[in-house]
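Left out: one protein chain. Kept in place: all the others.
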Amino acid sequence: MSEIRISHQDFDPGAEIAAISSVKANIGAIASFIGVVRGDDGLAAMTLDHYPGMCEREIAAHVTEAKKRWPILALRIVHRVGRLVPGERIVFVGVASSHRGAAFEAAEFLMDYLKTRAPFWKLEERKTGSVWVEAREADDESVKRWQ
Amino acid sequence: MSEIRISHQDFDPGAEIAAISSVKANIGAIASFIGVVRGDDGLAAMTLDHYPGMCEREIAAHVTEAKKRWPILALRIVHRVGRLVPGERIVFVGVASSHRGAAFEAAEFLMDYLKTRAPFWKLEERKTGSVWVEAREADDESVKRWQ
Amino acid sequence: MKILYFAWLRQKIGRSEETLDVPAANVAGLIDHLRARGPGYEAAFRDMKSIRCAVNQEHVGLDAKLGPNDEVAFFPPVTGG
Partner (left out) sequence: MKILYFAWLRQKIGRSEETLDVPAANVAGLIDHLRARGPGYEAAFRDMKSIRCAVNQEHVGLDAKLGPNDEVAFFPPVTGG
């Protein structure tokens, strides 16, 4: 059971966790992550743009990769798009597995991908104006360790 | 802000996450973990015994250690005691930080401790009878890597 | 064919999608055609190192063939969420 949802709407972390918690009798571990827009470096807002359809397919390819590496029993990714202000939730990743090591590692693997290489484009609004964030180097450290 | 709660009562993952999500403006990452009793290896129930007061103090010492290692902005541990059947939640760990790496690592560090060295005693009920689980070797792999 | 623009390409061109009947055999030909449509297009397609293309939601190079019913998308390198 895995679901990938790209949405302008906020999500309810408790409801997302509940959705992956009760699907199999052998679930022993649920690792989850919530990303929130930080406002401590002067960011006023950020807007995430995406290519509907292609975005979900590319994320799904990484979910398939995660499922090859770890025994995942249930998985859910929710990623918001549109304009978000500091304090708002951006992303949810939840992974259910039999054991904690697999659940933690798969969740971290998916988050490293989503933060650095997932198909989103980010516009940051600051006092100094709005700027489209430049792509990071492909050899970002947090992704490299999975390769 | 950190809270350690040992309880016979179940907990609401969404409420626990909400409690650590909104305390500071620079929170960008909330990693959380929920442990559930698995029933796939013939376990009928398990009962967790603890020493009230001393248990909380020993866990608090490991929270202090985690705070030295990672920049933690908010943290919550809920651990259940008493008799639990497969499917029931046992433990919640939630860590809020500015960045995902610190949040994930601190949550995994605390879970490795809670699962292997925290001051609980576990009675497992199976068809063949009830047995107090023997202590694991102190050099458990998942703990060793933090040393 | 249907053409989609994302991020700053959308802003420079001033629209997110359009349907055009372009007699271009490949992506490079389509870009030449688009550049001629106005200064916004010209600005958007100035630095080709910063532009990626997908045809029918698959990443392709400038030499990728195009058919009349294809969905072509132009966007910068992705930045993560």
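Note that the chains are named A, B and C in the order they appear, and that numbering of residues resets to 1 at the start of each chain.
Methods note: a contact is a pair of C-beta atoms (placed from the backbone, for glycine too) under 8 Å apart; a residue touches a chain by one contact, two chains touch by 3 or more.
On a predicted model such as this, the values are computed, not experimentally measured, just so you know.
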Which displayed chains the unshown chain touches: B
Hidden-chain contact residue, picked from the options B:Ile27, B:Ala96 or B:Leu114: B:Leu114
Hidden-chain contact residue, picked from the options B:Ile20, B:Val36, B:Val91 or B:Ala107: B:Val91
For chain B, residues in touch with the removed chain: 35, 48-51, 53-54, 57, 79, 90-91, 114-123, 132-136
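In this section, only the chains that are shown with their structure count from here on.
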Whole-Å separation of chain centres (CA-atom averages), chain A against chain B: 24
Overlap residues in chain A, where contacts from two or more other chains coincide: 35, 115
Residue list for chain C, restricted to those that touch at least two other chains: none
